[in-house]
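Pasting in a structure now, in structure tokens, and then I'll have a few things to ask.
Complex shown without one protein chain; remaining protein chains in place.
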């Protein structure tokens, strides 16, 4: 089958984007960081009564990958979905309302933080069963290929997801049928409190692709330009019917697996390890790369605007009502 | 952990075995072939009222691999278990009785042809759900490693089994813990009537091992000496705590997927393909290799003895009674 | 076994009826596609998929690798994206590997998305018995699926209904678990030609009666009908209800029937314990507490796996004779009459063996 191959803005962005674009991408990362920190700061107030898996420290991957996609392209995410949702354009107010269990939430309060979606923006679903979203993303790509609509689907998942057999089942099928899907593995070294070397033999994660004759690439998940460049290449392959790519991007989760706190003191990982990764903060690094193109006043207005947007969204989430219990019986069937 | 590393007869067999051994291995293959043909010839009589998946054409792998094992070593098999059961020393009478649903069957008529086992001989179980036996075999190896008893477990499976996620889940764990287990894939090109290239992307099956940092080897599954040599090496690695091996051996199923007949006429594979593989009959090839060491009289007594044994077993299976219906409620719990 | 075309009088097998249902749906809606193992192989899932690839083109039939969990997830993703996949599992056991996908992503996507997602997916599964298949190739597991709101679980008993319900299932915007009993593929019946739908709306009274209500599913309905025939001859009028749909469950017709007959026998193809019969009896008791004049009877499989040997299964499956015997007990029928009814069933069955749906059936599947 051929797929529509219209020129895409993302393609123009290969290499290092122009300053304006860089500033925009920087702003997106900063915005996600500040939103996540706001969630962390206010979690204890007991308004957000569901698990939250923050992506602080992993923002470059979400922003870099989604910047390579059109709005009409799709992403599927996991329990740790905030950054993907926001980077793909998901509505902030409806996200905050969902985390607060409100009727105005993106799924009406039915899912909470682990089930964020925004279909018009291509955030198809977030599924908190590890790897459960991967075959669904592949099926979405299968449908798009059948419909010849030129769309690309990205499946975001973590380093533990590749331990689930269904990852391999999905990769085998996607590779066999050259589907327009990207397997994007965010390797943050841990599954909850367990380090990857306690769960997997020592070999490069890109070797996983060899089992399925699939193209693979590996990069620094804390380098926005690299994340973006590799994503653009993978998207290009997908759109041109060259099949799927396994993208392995190394990064680090700064906060506890689930919840608002830092947890380097509880003993499963070394403070020093955290400090090293903090040095490689994707946002500070990108800020340095942009340099003077973003001046002090521009920057302070930028964060001020973001903070205002966040306060706005939080106020909305607080004020908007809980769903009526009677709603709970709806939509069991289409 | 250390494992007992006593010298094993199998090790002495590397390279090409002495004539006596060769004749013995040849006899084992011939015996399996004749048993399977007897099942095929008499299936229509309606005494064997269960599915039968014959291994005619694939005998060299079962015999070559099991010859590398001690009686105390273990094998786990699939729906196509006859050759593995026999090569590991499983009792013929009890096999025939099982296929006939008799009380004297190896599992009392409860399982039929797809559930053959003979614990004293190390045939632990045959499980007809594709790949379902693979993690169980790995668990058996885990237990043996914990008990430091030096045993090795072989998981026999087909080329479709690697499509199941649980194969990968098992391989990841076995490799991580360097378990004494061998993943033995008999690639006969088909899953039922579907060719491997309709189910998997085009890449060497040994690449599957790379995904899990596992050792792999590939060979001609219709060459007994090669099957044996590669098995001996894999067993050696396993016994010496060097971890698991993925052994991929190419072969071909002569008869229909399930049942007694030839089915080259029904259209899913070419008669010519079958003929090519028939030329590579593992038994005829090995016979030629042995040459004069096995003279005509020896050979005719050999087949005569085997046929007598088979008639004996069939007579036993016919004569021995069906289980009493009252038995059906037993052993639900240990 | 094939169709003897005589207009609406034409008799075909249930397997052929299913093939027609798929064929009609394929012709009507090209967002439908088949996704199965051996989708175009010669056996074509006991004939139910025969020739569909040739007729509609290879891109309407997708070969499914031996990876059930992934396959169902992929079908769900395609369904959410607007396609209408039809999955076929040769045995219900294979679907167990996809259980997480079925009960979470298929069953709950509409709910979790607050109605934004639809999953128009049909998953065919074969249950039941036959030819020494043994403990892992012949289970009947419908209660596992019926437990989950969000799924529709249907079990046709008759060829015409199988075709009409399958077409309805394919048109349905929800995930439908379509359960076929292996023995039913060989059963025959009048089946209309062309495209028609039979609603997935619950039980049907397939035989009217006033003395006892027999509620059965799938192949059990045929056993119940046989039983009702011979009971009739000894003056007992049994009402037979074909459940058809286990989820969403509609017990109203059963409650109404039991209110009339005062007696209830349920026939499960699976285990009695935690089976459909339990839900039926409990629902009847809570809705019409004093309708029953005698203790309800639940028939189904005893508490052990299915052995392969024909020597071990006598008495294992609830058949027409069991039903007649139980009806005789709760209605206190004259034993001589009951024996004559049982005798007649013996004669009907002739020398057909317990592991054969049909005289010509000789395995190996």
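Residue numbering begins at 1 within each chain, and the chains themselves are lettered A, B and C in the order written.
The working rule: contacts are C-beta pairs under 8 Å (C-beta built on N, C-alpha and C of every residue); 3 or more make two chains touch, one makes a residue touch a chain.
It should be emphasised that the depicted structure is a prediction, and the values quoted were computed from it without experimental measurement.
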item: Visible chains that the absent chain touches, using the contact criterion stated earlier; value: A, B, C
item: Per the touch definition above, residue among C:53, C:135 or C:311 touching the missing chain; value: C:135
item: Residue in contact with the excluded chain [from B:25, B:96 or B:124]; value: B:124
item: Residue among B:91, B:169, B:207 or B:220 that touches the chain left out of view; value: B:169
item: Contact partner of the left-out chain, one of A:21, A:42, A:199 or A:318; value: A:199
item: Which residue of A:17, A:90, A:111 or A:180 touches the chain not shown here; value: A:111
item: Chain B residues that touch the omitted chain in the full complex; value: 1, 76, 107-108, 110-111, 115, 117, 119, 124-125, 127, 129, 132, 134-144, 146-147, 165-166, 168-170, 172-173, 176, 330-334
item: Contact set of chain C toward the excluded chain (per top definition); value: 69, 93, 96-97, 99-100, 103-104, 107-108, 111-112, 134-136, 141, 143-144, 146-147, 149-150, 247-249, 270-271, 273-279, 281-283, 285-287, 289, 292, 294-298, 303-305
item: Interface with the undisplayed chain - residues on chain A; value: 43-44, 46, 49-52, 101-103, 105, 108-112, 114-115, 127-131, 160-161, 163-166, 191-194, 198-200, 258-260, 263, 266-268, 321-325, 327-329, 332
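In this text, only the chains that are shown with their structure count from here on.
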item: Where chain B and chain C are represented by their mean Cα positions, the distance between them in whole Å; value: 37
item: Centre-of-Cα separation between chain B and chain A, whole angstrom; value: 46
item: Chain C: positions in contact with at least two other chains; value: 65, 67, 69-70
item: Two or more partner chains touched - positions in chain A; value: 165-166, 168-169, 172, 176
